[in-house]
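A protein chain is absent from this complex, but the other protein chains hold their places.
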Amino acid sequence: MPIVQVELLEGRTLAQKRLLVEKVTQAIVESIGAPAEKVTIIIRDMSKDNYAKAGKLASDE
Amino acid sequence: MPIVQVELLEGRTLAQKRLLVEKVTQAIVESIGAPAEKVTIIIRDMSKDNYAKAGKLASDE
Amino acid sequence: MPIVQVELLEGRTLAQKRLLVEKVTQAIVESIGAPAEKVTIIIRDMSKDNYAKAGKLASDE
Amino acid sequence: MPIVQVELLEGRTLAQKRLLVEKVTQAIVESIGAPAEKVTIIIRDMSKDNYAKAGKLASDE
Amino acid sequence: MPIVQVELLEGRTLAQKRLLVEKVTQAIVESIGAPAEKVTIIIRDMSKDNYAKAGKLASDE
Partner (left out) sequence: MPIVQVELLEGRTLAQKRLLVEKVTQAIVESIGAPAEKVTIIIRDMSKDNYAKAGKLASDE
């Protein structure tokens, strides 16, 4: 039943996302013993105008 | 005050979304007695590259 | 694959939550045609100290 | 460590978002004493087809 | 219509939260011109066992 939401800065390739969901699923299986079939992952791509650290947009860095 | 966030695979029509927000709002009104005016719904469309089950992207199924 | 996150002010009974997940699931099935088995719902209870509208906590109303 | 997620109806300018992250970060620093460097903000733009109040999409208002 | 979700490490006082929602609401009003009445804020308290940076729980720091 684990549900994972991942926010990433946009620009990740399909190959990177494919690897990410494989590896994150495996990480959850190995750490808490949930079956892989129960792991759901949602990725959300953030534009650099939509992410800020310390009061500053990533697009302004 | 209920706030509902719904993640859907992209491709839903406007008519489907219109129906979804009507029906989900009504479902909440009927189940917990919140007034319809207080129900907020956010829909987020996921691309098939951004959703995975069992370590596999929906776009790879 | 729809994933629904519902924030509610705390104090809902188990019976209300049971009804809520039944009815919201049905609402999604009827509106977008997703099979019920694919609908996941997460409920999160908010204390009145953790919800604000118009800059005012619910516990201060 | 505060993490802030903000959903906005689409159409905000870059200047508005820049101001928003500055001011929201400052608001958190002043209210709870977290250092600005620890404040993360994610903005998500909603289309009017993806936001509903009282069972009605914003695009239908 | 802005909806703000704030994750904080637990331990904030009611007075801090009261100030936080006042100031964050004002920050949004001033930056994007949304009316205060439309700003919704949800606070979620995280225990130190439920927050990690760089692969390390806050409770292990």
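The first chain written gets the first letter, and so on, giving A, B, C, D and E; residue counts start at 1 in each chain.
Criterion: contacts are C-beta pairs under 8 Å (C-beta built on N, C-alpha and C of every residue); 3 or more make two chains touch, one makes a residue touch a chain.
No experiment lies behind these values; they were computed from the predicted model shown.
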Where the missing chain makes contact, among the chains that are shown: A, C, D, E
Sole residue of A:Val6, A:Ala36 or A:Ala54 that reaches the chain not shown, by the stated touch rule: A:Val6
For chain D, residues in touch with the removed chain: 3, 40, 42
Hidden partner interface residues of chain A, rising order: 1-9, 12, 16, 19-20, 22-24, 26-28, 30-33, 46, 51, 53, 58
Residue ranges of chain E at the interface with the undisplayed chain: 7, 44, 46, 49-57, 59-60
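Keep this in mind: only the chains that are shown with their structure count from here on.
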Shared interface numbering between chain C and chain B [over half = same, under half = different]: same
Matching chain pair for A-D (criterion: over half of the contact pairs shared, by residue number), options D-E, A-B or B-C: A-B
Set of chain A residues in contact with two or more other chains: 40, 42, 44
Contact graph of the chains (line, ring, star, complete, other): other
Every chain pair meeting the contact rule: A-B, A-C, A-D, B-C, B-D, B-E, C-E, D-E
